[in-house]
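Take a look at chain A:
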Amino acid sequence: MSITKPSLTNIVKKQYSYKLRAYRQVYNSLIALQLLAIFFSFNGVGSMSGNWGGIHLNINYYSADIIIIFTMLWGLNSAALITTKAYRFDDFAFVTNRLSGNMANLYVMLTLSVIGGLTSILSGVLLKLLIYYSTDVQIFNDTRLMSEPNLFVTSILSASMYVFLFCVLGYMIGMLFQVNKMILVALAALFIWGLFKDVSGGSNVMVNVFTFFVSESSLFLFFIKMMFCSILLFSISLVISNRMEVRQ
Partner candidate 1 sequence: MILNTDGTKPIYVQIAEWLETEILSGSFNSDQKVYSQYQLAEIFNINPATAAKGLNILADGDVLYKKRGLGMFVSNDARERILNKRKKHTLKKLVQDLVLEAERLNVSEEEVFDMIKNVKRNWEGT
Partner candidate 2 sequence: MKVIESKEMTKVYGKTYALNGITFEIEENKITGIIGRNGAGKTTMLKIIAGLFKETSGEVRVFSEKPFNNLTVSANMIFIDDGMILPASLNLKEILDEAERFYENWDSSLANRLFDYFSLSPNQYHSNLSKGMKSTFNMILGLSAKCPLTIFDEPTTGMDAGVRHDFYRVMLKDYLAYPRTILLSSHHLEEIEDLLEDILLIKDGRVHLHLPVADLKEWAIGLSGKKDLINEWVKTKKVFHEKSIGHNNLYVVVKNDFTIRELENITLSGLDVFPVSSSDLCMYLTQKTKGGIDDVYNKAKSDKYS
């Protein structure tokens, strides 16, 4: 029997489509989480009522932020899930090496992020529709999303990028966890330290990390930041996973 020389791209392609099918559990949890998020969002994020110089108003604020945040957490969780033994071993049921497995995972995470970003924004529209019909409101104010398609697309794009960042983060945490369970404790400690450690300027480390992404108002710079951090996190995961043995 002659041996075949597989090409990396070819195997990555096969693994990618295989994983999209094999990880179907994640679609289920995505839908569940988004429905849950819609449910939570139903209460609104705030309300105000009073008299504005003779005009009585009753204002309710709603936001689809929770849906996006839930979707980001879903990304984090799904990515961490695919680093667990059971899922990693799934790779090794068929043709793979660590590089091809990781590459395929990267593409899977990209795909999941786009799916997550798209559905989170769309389910935001669903939320609006549900609120529109379930409240006896006179003034329902939301116009821009529909009237400005470029904003709509930007929204989906940036939501996808957030989900992707969380995916890659989850992937790295998952990989670290596979190496040593204590690393999770260390990360938690680092996180808490970051919450309370003040840096010059009055805010703490965590808020700085947060604002690094969230207050970036240039789409281009935001994209650069996201890519830089994602590549960094993913590279760390690559290095870790290359040292791991399978099926012990």
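The candidate set was assembled so that all candidates are chains of the complex that A comes from, given by their letters.
Operating definition for what follows: a contact is a pair of C-beta atoms (placed from the backbone, for glycine too) under 8 Å apart; a residue touches a chain by one contact, two chains touch by 3 or more; residues count from 1.
From a predicted model like this one, the values you see are computed outputs, not experimental measurements.
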If you had to name the candidate from 1 or 2 that touches chain A in this complex, which would it be?
-> 2
In their complex, what parts of chain A are in touch with candidate 2?
-> 1-6, 8, 11, 14, 17-18, 21-25, 86, 89-90, 92-100, 242, 245-248
